[in-house]
Every structure is written in structure tokens, then in C-alpha cells.
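Here it is, the structure in full.
Missing here is one protein chain; the remaining ones are kept as they sit in the complex.
Right after this comes subunit A.
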Amino acid sequence: MARKLPHVDVVLVGFGWTAAILAQELTDEGLTVLAIERGAWRDTPTDFPPTVAPDELRWYWRKEMFQNNARDTITFRNNRSQTALPMRRWGSFLPGEGVGGASVHWNGQTWRFLPSDFIAASHNRERYGELPEGMTVQDFGVTYAELEPHFDRFEKLCGIGGKAGNLNGQIQDGGNPFEGPRSSEYPNPPMHMTFAQHQFAKATAELGLKPFPGPSANMSRPYTNPLGCQLGPCSYCGFCEKYGCGNYSKASVQTTILPVLIQKPNFTLKTHNEVLHVNLDKSRTRATGVRHVDVQGNEYDQPADLVILCAYQTNNTRLMMLSGIGEIYNPATGQGLVGKNYCYQIMSSADVFFEDKYTNEFAGAGALGMVVDEYNGDNFDHSGLGFIGGGYIANWTTNARPIESQPVPEGTPSWGSAWKKAMAENFLKATSVGAHGASMAYANNYLDLDPTYKDAYGRPLMRMTYDFTPNDVAMSAFLTERMKEIAERMGGREIKLNLRDGPYDSMPYQTTHNTGGTIMGTNPSNSVVNRYLQSWDVPNLFVMGAGVFPQNAGYNPTGTVAALTYWAAAAIRSQYLRSPGPLVQA
């Protein structure tokens, strides 16, 4: 029997980036806000000081930073004819858990999607004709221009280091000339580049491309954000992605919002409490709150006027399914929308091995890199290429952590004396160029509930059915060729190409950039949430995160996730609270 708790105005499910942003915005509005997080409390001095953070075995290989697979995981198969089996441990992607969510363990590569990415369906149709059979790409329902002020706010919250390429329509030297117009310069200068980035910049410039510094949430200098939170300068320790930062130099919930938010009398955070489902009233068109359970197994009903799902993309999608909100997508009939348009990312890379030059990549940072954007989105003419979309090509020096980083030349065996010798000779003398490819939605890639496997509470696991698509394989082959031209010019002795073609493998780490499942759009027949991330079915329920992307662009998603969150928060503050109800008429 669930115990009924006192009412709050807003309940947030999960406590990562999106929940922290919303909590800050909605407590400013005077609302009482409760965030419910299933993982642990975490703070910098206790959980990731410099004497604890740089521990490769513990945080990544023993997965202490991530969602506990023993309690809940995802089943996976490449296509519908196969039987999905549980991911018994994380591999290809790493959903976060605990206070701060993935903001604790991201690299900090902070992008804005291109203006054309938000209108991918209409833009590509207009330029290249009908989309191919089975491709279910659609427009976001919100434009870059509408999101611009919100991108700007997040970049200032985080102290992003970079160089503008387009200031109010004026193209700037040294920045990304393809980006949408920005209203102001980045709040901090770019990161301090090293040898590998210099080689990449030289090679790309020789090819007539326009290299620019990757936008970074690792601080290039000390920074105080608009909330008054102070961040320290990055020390280039090489432990960003998969690790917490001990220097307060990576933008995270802990470093940018929490110190201010936690002091507010109208904000409360519950940890080690898992939301089981959203409670609905009899009409099933109004959320009355959430049911949650603590680690001792006690269940609670938390009443609230407004419920906002802020968990990871896969978990938000599953909560919608477990709460019976909307219809689960069925690829056989095309009916249903929850779980539709699951997308990911297609990555390929080229390792460059130098003969007598050292890259010393242990001195790195999550978003230390140089990038070219000529082959992203619709920045180039796709006529006759047989695909839409693209990706950025970059040389990041994120780390050289030796369990994970094993740069050995083509043909090296995976063990024995030859492997050992290759590691000894190349570990300090290699770098990598990577292509960060988009992922287009297709009818046969989707999420639903598994018929067999259950979580710790006996509820069905999420089932993922996914493979690389014809569009993405053709796109990746094209990007890989461009990347190869760059890598070959970087002055190395040899290169090694790491291609990505099918079938998609759920185990080697690729990116934690899972998207779709609760997609946004222009009307209830094509989307789960409207342009303000509000459920079409249950108007006092909002859904945040990359699950709302109708397809994934050739960038890391966090910047766009955060901009959409600020956009939704603004709509709630300025419109919804005055007149609670649908913000878009169906």
C-alpha cells in the first residue's frame, strides 16, 4: 500500500541536467519543486576529488558511475526477426545514475544543432525530393531561431569555451562558419590546443577546410556563471568522460546550479527513490503525481500539479509505456508513437601513428579538440550521394587512459609480445580523427517493452530494436573518406581506419547519444509531445531530454537538450502557469 505524501507543485523525475535547469527556473517562479532521483547523492569533495576521480577501473570498467544493470537494463536485438537479449552490462552507451546524472560524466562537447537540423524533413524534401522508403525523419516543430536565446543561456551557465563563427549573421574568422547565427560570443576562450590539434588544423586548412576549436564545457579559465557559481580552470588531467571532475572545472549540475538551488526553501531532492510510474486520474488525461519506491521497498504516492520526466532518454520512454500514456509504437502496423524514431549516432575514426613525434595524449580534456564542419548536416550538396545528413570531423585529445586507449597499428594481434611491443611504441605517439555521424529515423528502429525479461520490481525491461540504416551506412562511408584524407595529411607514419558498418554491436563503447522514443512534433498524429515538450495526451505532463529528438544530428546532443529544456521552462513560466492546459491546440 503506497503512503500518500503532502502535495507539491512540481515533481521532477530524475535529477540530471534537465531537472536541475527546470528546478532552478520553476523555484524562481515561486513553485514548490521536488526532484526524485533513483541514484545516490554525489558531491565533488566526497565522490570525485582528485584522489578518487582518476580511477579507470572503478568508474568506467566496474561501471560505478552508471545505472546499475543488476536492477534494470535494456534488451537488444538488431531486427524484429531476432530475439532480444538483455545487455547484462553496459557497453555501447552508458546511462547515468545519481545526482547530476550524465552531467557528471560527460566530456563537455557542447554543440548547437544546425538551423537545418530542426527542419530536417521539410528542408531535405525541398532540396532533394522525397525521403527514401521507410525513413521517418520529421521536423522538430521548433526552429533554431526560437531556441537561440536558450542555447545562449546554457552556454553562459556552463562557461563554454569556444570561438563564434557566426555573430548575428556576420561570419567570424576562426569559428565555425556553418553554425546558426549566435547572439553573442562564447563566454570563455577556446581550450589550449596541443600538438595533435595543430597537425589537424594544418592538414584541414591545406585541404581548404575551416578548422575551429570545439566548444568545451571544460573551463579554459576560472569562471563565475550568472548564478554566481564558480568553476576552476581545467587541469587537462584526461579524466572527463566516464568520470566526475575533481577541480570544479567541468560544467555539471554540481558545479553550475546545485550550490544555488539546494539553498532554496522551495526545493527538495530525494535520492535512492525510483519513480515507478506516473499516476493518472480516471479520465487518463491528467497526471495526479507519481508513484515511487525507496531502497527499503516502501512505496509512496507523491501528488503534484505538474509532472516532468527528466530521466535518461530510454527511461523517460519506458516510464511513458509503464504509465500507459499514449500508444506504444508497433512497426508492423505503423500505429502508436511512444518508442518510435529511436536513433543513435554512427561513428568512425582514423588513428594516426607518428614516427618520432609525441602526442602525449594523457594530457587532454573531454572537449579539447579542433573540428571541421564542412560535411555536417546540409552544409554540403548531397545531390547524387544517396543519403542526407552528415557529421563533424574532429581531432579530440580527450585522454590516454591505458585500459581503454590501445592505439596499435593495423595488423597488431590483440595479445602477446607483438601487442605489448606495439603498445610500448605507440601509446604516446598516436592520435585519432573521428567522424561524428548523424542518425536518421527509420520505421524499423524503435523501442518497446520486452515480453520476457523483467527489472528488480518485476516490470518489463525496455526492448531496443536497432541497426545502422542504409542512409547512415552510406553517410558514414562518405565521412570516413573525408576523414581519411585529413588523417593522411597529419604527418604520421601510418594510419588505421576504424570503419563502422553493420550490424550495430551493442557492446563496444560508441556514444551515450541515444535519441527518440518520446518525439516532439507539430501535431498529435506525428509526435508524443508538442513543440513545448508537453504531452499531447496529458497536458500537465512534460518530457525532457534527447528522447524528444525526431532524429539525431551529427553533433553531441547536450547543448540542444539543454536549450529545449530552457525553451520548455520559459513556456511553462510565461504561458502554462497562467492558464494550465494544452499550449498547442491539437
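Following the convention adopted for this analysis, a contact is a pair of C-beta atoms (placed from the backbone, for glycine too) under 8 Å apart; a residue touches a chain by one contact, two chains touch by 3 or more; residues count from 1.
Convention: contacts and distances are computed from a predicted model.
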Listed names "Methyltransferase family protein", "Response regulator rcp1", "Peroxiredoxin" or "Gluconate 2-dehydrogenase", matching UniProt entry of the absent chain: "Gluconate 2-dehydrogenase"
Sole residue of A:17, A:396, A:504 or A:542 that reaches the chain not shown, by the stated touch rule: A:504
Option touching the unshown chain, where A:3, A:88, A:282 or A:578 are the choices: A:88
Residue touching the undisplayed chain, where the options are A:7, A:291 or A:357: A:357
Residue numbers in subunit A that touch the chain omitted from display: 40-43, 45-58, 61-64, 68-70, 72-73, 76-78, 82-83, 85-89, 91, 98-99, 192, 194-195, 198, 233, 235-239, 246-247, 258-259, 262-263, 265, 267-273, 294-296, 354, 357-360, 362-363, 400-403, 406, 414-417, 419-421, 423-424, 427-428, 452-454, 503-507
